[in-house]
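One protein chain omitted, others in place.
Moving on, here comes chain A:
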Amino acid sequence: MSQFTDWDILRNLLLAARWTVLLSLIAFAGGSIVGLLLTFMRISRRRSLIWVTRIYIEIFQGTPLLMQLFIAFFGLGLLGIDVSAWTAAALALTLFSSAFLSDIWRGCVESLPKGQWEASRCLGLNYLQTMRYIILPQALRIAIPPTVGFSVQIVKGTALASIIGFVELTKAGTMLNNATFEPFKVFALVALIYFLLCYPLSRASQYLEERLNVAGKRA
């Protein structure tokens, strides 16, 4: 069983890490699109839309991501919809991220002073114009650091997709461990690769927060 050299282990892990990256990107992109939609629903003035999004967000924030993965994978299968591990993971992570992202973004919109709305209203701007020209440009700036920060959670969240059999970094680690019986070495490498993916993101988030905050204080 010892035909695996250290280089083989690392090479296989790095190859599998591509799928972690790809799944993260898809979850982030999908989560952003759905999340943006939810944000608009949440800050609309339609009571029914606000309720729908609140329930959605409560469900996805209040249940473990693993259960969401199981439901997407096994649940849809039971309903006769054939989903691959890849599709189920992408779907579950998209929905999960969208709930958190929309909550972050709603907070950003609501953190703007009420006076911005009132001044717009007095000048005759309607709801959409106020959103487009006044609220969103400012909210976007506040939203960037926490959004980048949340992307770290998405990268780490992809590890759970290993449990439904999707071969990404963690699953590759488990498989390599089964072949080499060197858990410490294998999983230390797995952790290191996750760290190398996440660390730049959290640093970027901190950097952006400092930079945008300074700009915000001048405002």
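Just so it is clear, a contact is a pair of C-beta atoms (placed from the backbone, for glycine too) under 8 Å apart; a residue touches a chain by one contact, two chains touch by 3 or more; residues count from 1.
Following the convention adopted for this analysis, contacts and distances are computed from a predicted model.
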item: Complex member absent from the view - protein name from UniProt, among "Light-independent protochlorophyllide reductase subunit B", "Molybdopterin synthase catalytic subunit", "Glutamate transport ATP-binding protein" or "NADH-quinone oxidoreductase"; value: "Glutamate transport ATP-binding protein"
item: Which of A:40, A:127 or A:187 contacts the chain that the document leaves out; value: A:127
item: Contact with the hidden chain (one of A:5, A:116, A:178 or A:206); value: A:116
item: For chain A, the residues touching the chain missing from this view; value: 113, 115-116, 118-119, 121-127, 129, 133-134, 137-138, 141, 218-219
